[in-house]
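Note that one protein chain is taken out, while the other chains of the complex remain in position.
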Amino acid sequence: MSFDEEYFNIGRLDRLSYQDTIVHRLDPRAKVVCTALFLFTVISFSKYEITALLPFFLFPVMLTTLGDIPIGFLLKKIAIVSPFAIFIGIFNPVLDTRTVVVIAGIPLSAGWISFVTILLKFVLTISAALLLIATTSFPGICHALRRLGVPAVFVSQLLFLYRYLFVLTEEAMRLVRAKDMRSFGSRGSSMKVVARLIGTLFFRTVERAERIYSAMLARGFNGDMPSLKEYRFRAVDGLYVSLTVLFLVLFRLYPVTDLFGHFIQEILP
Amino acid sequence: MSHHFVEFKDVRFQYPDGTEALKGVSFRITHGESVGIVGANGSGKSTLLLHMNGYFLPSKGTVTVGDIELQKSTRQEVRRKVGIVFQNPDDQLFMPTVYDDVSFGPLNLGMSPECVKERVHEALTTVNCLDLRDKPPHHLSGGQKSAVAIASVIAMEPDILVMDEPAAYLDPRSRRSLITMLKTFVHTKIIASHDLDLILDVCARCIVIRDGIVVADGPSKAILSDRTLLEENNLELPLSLQRC
Partner (left out) sequence: MHMADALLSPAVGATFWAGTLAAIGLASRNLKKNIDDKVIPLMGVMGAFIFASQMINFTIPGTGSSGHIGGGMILAIILGPAAAFLAIASVLTVQGLFFADGGLLALGCNIWNMGIYPCFIVYPLVYKPLAGDSRSSVRILAVSVLSTVLALQLGALSVVLETTLSGKSELPFRTFILLMQPIHLAIGIVEGFITAAVINYVRTAQPEIIGTSAASRPLGPEVSVKKLVIAFFVFAVITGGFLSWFASSHPDGLEWAIQKITNSREPAGREPGTAQVLKDIQGKTTVFPGYGFKPGTDVPAQHKQVPAWPGIDAGKSLAGVFGAIVVLGVIILIGIGIRMIRRRQV
């Protein structure tokens, strides 16, 4: 992916997180906690659990639709990060070839089942992470982390990073453009040039840190990063958490898919 | 009567690397004045501004704000009186949302949350940006950023407002609304800029700095129409005066 593309992709996700929908209005703490519970439940399944994982798609589908998140964009972002999981997972069908199921005459090996399980888990966990940031503004997430006990120094670190990520990425983008414009088609760049570019970016960053620090001092900074923003944990947040927990427990303990399947088999002639 | 004055007496300043940026600057700015500070690149304008709130302390000479002489121990007090709006709003706005940013100063002044809310509301209303309060700074336009940067400083209700190149990143229309807004402020204003039309519009008095010393100090109309003086300082006649 080109620099520009990558940059605008973050920007788009960031903009989505400032929408105003039911999901966006939920307390960030509720969303962080629910996402964590969801992730833990999903990866707690053993490696041959295709059917048991399917009901969990309800969670991302609900968040995507209620939170007005474009599905195509989400899928594309998932596809972009998939290579590592696919690369590691694809060894399973190669290494584990014992036939375990025959469906409609087609034998399936344990390796394929565990590979598909990895892929399902991958899609579920990655979409949960992306949906968290797409439905919760980054400052909101930081606030939640702070309230959940993450040290203040680290949280203010995250906030600074978020604030200057866009500024510095644009700065880097300008440097790269300026370089590209004078490299006349020689694709990529030598390490030496890149080291200089990064060095230049580094100096600008240090100078900027100086200016920011003076601006902070000018407004009475004394080592603390105070914030007034209040988030209230309302009944609806409680409801959201309880519903999520209820469904997670339900889907974890009862093989919903198989139950449905048997039900269908029983009513079919 | 008023304590809102700024006085520089023979201020000298040397950077750690030995460069002498100020070589004896003296002036006095009294309550309610609007003063423009102009000069070529590297003439010492920014260094001068950073003395006004004690980011730098003079190597020699004295800076007095109100009744307080600027020293390491009085820095915090001076910072309550003098609000500086820096040139690049991206440096000025360091908090993740507009609201957090504007409340940063008042909270550091130790005000109660109710008081802070009121201040923030007022400051954002003054610059017409109340509806931007929940946005992160990188979603704002250049003009909006500048306005919010000003709000973040006036929320502290400083006696003296210092600005470094306030119109640098603005399109003509945003610049015009900035000028209109500045004219409504009752604060003592000190504005450093290359935008001489803006200075002519907003400031009655003008100080010219060259190589760390004051080379001219007087009414803006007189100074900004002195072609030779301006050209000696890498400046040009303001456009509004070029026509005649």
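By written order: A and B. Residues from 1 in each chain.
By our rule, a residue touches a chain if its C-beta (ideal position, glycine included) is under 8 Å from a C-beta of that chain, and two chains touch if they have at least 3 such contacts.
What you see is a predicted model; the values in this text were computed from it and never measured.
The chain not displayed touches chain A at residues 3, 6-7, 10, 13-14, 35-36, 39-40, 42-48, 50-51, 54-55, 57-58, 61-62, 64-66, 68, 77-78, 80-81, 84-85, 88-89, 91-92, 94-96, 98-103, 110-111, 114, 117-119, 121-122, 125-126, 128-130, 132-133, 138, 141, 150-154, 156-165, 167-169, 171-173, 175-176, 187-199, 201-203, 205-206, 208-209, 212-213, 216, 221-223, 225, 252-253, 255-266.
Quick note on the criterion: only the chains that are shown with their structure count from here on.
Between the CA-based centres of chain A and chain B the separation comes to 42 Å, rounded to the whole angstrom.
Across the complex, chain B is touched by residues 14-15, 18, 137-139, 142, 159-160, 162-163, 166-167, 208, 211-212, 214-222, 224-229 of chain A.
Taken in their complex, chain B has these residues touching chain A: 50, 53, 55, 76, 79-80, 83-84, 86, 88, 90-97, 99-100, 103-105, 107-109, 113, 116-117, 120, 134-139, 152-153, 156.
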